[in-house]
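Below is one structure. I have some questions about it.
All protein chains but one are shown at their positions in the complex.
Coming up: chain A.
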Amino acid sequence: MTSQVSSPINEEHEGPAPSLGAPVGALGEQRTSGKQTRRLDRVIIRFAGDSGDGMQLTGDRFTSETASFGNDLSTLPNFPAEIRAPAGTLPGVSSFQLHFADHDILTPGDAPDVLVAMNPAALKANLADVPRGGEIIVNTDEFTKRAMAKVGYGANPLEDGSLEAYAVHPVPLTTLTLEALKDSGLARKDAERAKNMFALGLLSWMYHRPTEGTESFLRKKFAKKPDIAEANVAAFRAGWNFGETTEDFAVSYEVAPATSAFPAGTYRNISGNLALAYGLIASSSRSGLPLFLGSYPITPASDILHELSRHKNFGVRTFQAEDEIAAIGAALGAAFGGSLAVTTTSGPGVALKSETIGLAVSLELPLLVVDIQRGGPSTGMPTKTEQADLLQAMYGRNGEAPVPIVAPATPAECFTAALEAARIAVAYRTPVMLLSDGYLANGSEPWRVPDVDELPDLHVEFASGPNHTAADGTETFWPYLRDPETLARPWAVPGTPGLEHRIGGIEKQDGTGNISYDPANHDFMVRTRQAKIDGITVPDIEVDDPSGAARTLVLGWGSTYGPITAAVRRIRREGGLVAQAHLRHLNPFPANLGSVLAGYDKVLVPEMNLGQLAHLIRAKYLVDARSYTQVTGLPFKAEQLAQAIAKENADV
């Protein structure tokens, strides 16, 4: 076992690899035979540096290289809310973790095998996560007395022996970058900024990543500043060559493409927010309704606004409103006019939108409310993940105002979740909550690009004529006359002759929609609106219980899918029994959920909140669901969940 191996399933082939092809890319030919190549089945890398060091970009590029190479992968960007926290401080550290493998993987990994630390703060903030034996690449240039003192290092950790347990590669990244760019004509400050590309080049060499993509990316990104583009490419190549030539890096590693992990198809890498934006555009296309987004910038949801703003050629209207309330208000107005209306936000924004969501419940118009959950309460931790808006989504309105809830389990699943939310909204004429979170939003994974024709048909019929005959025989239009099956009311859009009608937030009479304060009518309308949501058809929940003999069921929802599944695999590998089920619909619950729960002695519900799903499950099904919770702003680790499941199993 070498430092690269952090899991018993890792296989390793020592010695020179028999037939290693040169890596794809322009630099491939430069590889010499003097170095050793080892084959690994998976690797976890963490890039860490100052907020201004470009670690997210570095991570994104390594991810793109890895995706195009064909590995399965999962990423975890982790950055402070401050755009540029004070340089060199612990709060200013930004990191990007990437897990890639030759088989299917589910999480960004518990602990990094390799840490790239661009300064003392990055080392100090991340060291505790690196297992003993792990590799650490440090930028020695930044280990000045002052920089070390800033984060509380009395002595230089690179020299005082405190890192003895790790395989440390001290590299003067800044000096080497400046040396590589000395003929570039760039000012020192500009040249120095390319050091992240030097690091990326080095890591690309270490892991045989293809390099063409990064070079063309850099040339495109800095198209207007060709000297900067060339400097970054030069730094990137210098990093690659440094790995190739220096003796400190004697070994490089190969992780084969994860061909067998994926069904046949065309794949790309995709983040949750991008998948969600694409899902909205696809919903518009499949329903034939123009997309209208009303949004107010908020972390971590803003990227959906940015992305949709770029696709006006799909007829997408994006409206950056004056506040969260106006954002959903404009969306609701567009829904009245016949658009596929969406508002995107995070927890604090949902709180502000509550009254308008209630209005949408009362108006019975289709509306998608996308909540990219983050750490709360209040402003909380804007860039960290959490699942603590479930009860807000479920109950956070005045009066009885039921709203369906859909929650994707992985970044790529945000695409199908958007289509599913749109299906429900349009078919049942209701606002729908789509609960993603910061981890899904920014994390990425490979996605099989779907065939457009296999996407669901969301076609909708607007009301076009009278639907009621009055006692005197006149044909009239009743805006609240329901479809007997779905209980949906007609969607009659302005511009339709003869269907002029008024709707509002005041209680209305069943059928006519006229204002009504009649006690029996109100009771009926409240129950009918609830029955409509309760009656939404959602797919049954699937249970993964290969042996059929498990007595504990782990039930999850949302982004905990990855860590829960990884934990369940660990338990089973060690001979343990456990069943797993994951909810994509939280309101209404799948029809078979009650019987699934009744089939197990124990139900364990891991959540990144204080037990909100467990609360709903216990209330509805009277089962003794047990919570396992964490609210650190970070996703669960697989090992941690495996232990929790094992403990539960031991008590059975």
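As a convention for this text, a contact is a pair of C-beta atoms (placed from the backbone, for glycine too) under 8 Å apart; a residue touches a chain by one contact, two chains touch by 3 or more; residues count from 1.
Assume contacts and distances are computed from a predicted model.
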_From "Sigma-70 family RNA polymerase sigma factor", "Glycerol-3-phosphate ABC transporter permease", "2-oxoglutarate ferredoxin oxidoreductase subunit beta" or "Heme exporter protein C", the hidden chain's UniProt protein name_ = "2-oxoglutarate ferredoxin oxidoreductase subunit beta"
*Which residue among A:Ser68, A:Asn467 or A:Asn521 touches the omitted chain?*
A:Ser68
*asked:* Touching the hidden chain in the complete assembly: which of A:Ile83, A:Ala250 or A:Val452 does that?
replied: A:Val452
_Identified contact with the non-displayed chain, of A:Pro172, A:Gly333, A:Gly511 or A:Gly576_ = A:Gly333
*If the hidden chain were put back, which of A:Val255, A:Ile281, A:Ala441 or A:Leu634 would touch it?*
A:Ile281
*Write the list of chain A residues that the hidden chain touches.*
64, 67-70, 213, 259, 262-269, 278, 281-282, 285, 290, 292, 294, 311-317, 319, 321-323, 325-326, 329-339, 341, 355-356, 359, 363, 449-452, 494-506, 514-515
